[in-house]
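Comments concern the structure below.
A single protein chain has been removed from this complex, and every other one stays in its place.
Then we have chain A:
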């Protein structure tokens, strides 16, 4: 039996690009629970724009795998949440539909790129939301808005229907106000999907319970180094001490590959993006070109006017990094650096169960503060290693700095989501 869900709340933070009418839901573990879906996840019959003018008017004829799972779990899909255009940003300010404001402090950005999902959860518009995390896009806004966000292991959640930014690194991840809700949403979306060639067939997630005692937690020095706000570092250090109080063993360690991680991430993601975004040419969907034009001129015109500045920048840089004569210098080197990051994690996880540090080096930016792209890219330094290596990582609120939320990041071994969720739960509930 389908039931109707009524949603009539105002959205002062601009968390949603689209709020659905005639919301229905069915039976299941999420029956009647309101869920927001990031606008780069395909929803059959509901406009899906990726926060970009170029996709305005595009109504997918099919559901992403996760949306099918949510529907059959009984979720009430409330709407599509705001995001940086195609996920390219750390503030949700590059959206073609205006920035989202941070519900904690409306003069601040919510982080990004899943800023709409984080703001919707934080302001109580929905109980759960889906974000996507290519280089930290679930964890950053979770940290800045003071909620929980999980980036699953690469291959754990089907990407079928997720509109690609950087395929080799991104995952759809659950966002919620607390760890138990986050784990609930995770348990619904995790699982094998034969339509995603990179999906991995693993047993269903186990129910979480607070477990931290006896676990070895590695704390890399690099996560507290240059560029990390000392107030943030202090808050996170206290959180890690609390984990020790709960019975965890803290193991100081180092991750030398960190110095290459950001470059490896940006070269890889921009290269993949330059290819993924080639299809937006106005022929099949989205903005339509002027009729009488040679095709290449029509393509150029559409892409020039349809994409925002940051997207165009990344397409150009990515095309350059892949081009003949430069590929060896950039794309190939980035892959070598990526392997170093994987090797570092493999070495560390031979000794520890979890790696902990801050999610973001700072608290939420002021709206408009991050005008310089390079300083924006630098903010991703602590989140991108997990994407490069494909390991799961969670951000859980751990107090404040400058009166703004700070997130504790816990990273685990491949497919050890249960372990980091359990540790996060132990932290959140203060028991183990």
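Methods note: a contact is a pair of C-beta atoms (placed from the backbone, for glycine too) under 8 Å apart; a residue touches a chain by one contact, two chains touch by 3 or more; residues count from 1.
The rule is short, and it goes like this: contacts and distances are computed from a predicted model.
The listed choices are "Acyl-CoA synthetase (NDP forming)", "Universal stress protein UspA-like protein", "ATP-grasp domain protein" or "Aspartyl/glutamyl-tRNA(Asn/Gln) amidotransferase subunit B"; the UniProt protein name belonging to the chain that is not shown reads "Aspartyl/glutamyl-tRNA(Asn/Gln) amidotransferase subunit B". Screening A:322, A:394 or A:411 for touch with the missing chain picks out A:322. Within the complete assembly, A:283 is the residue of A:244, A:283 or A:316 that touches the hidden chain. The missing chain lies against chain A, touching residues 40-42, 48, 50, 55, 58, 60-62, 64, 159-164, 166-168, 194-198, 271-272, 274-275, 278-279, 281, 283-285, 291, 295-296, 299, 319, 322-324, 327, 331.
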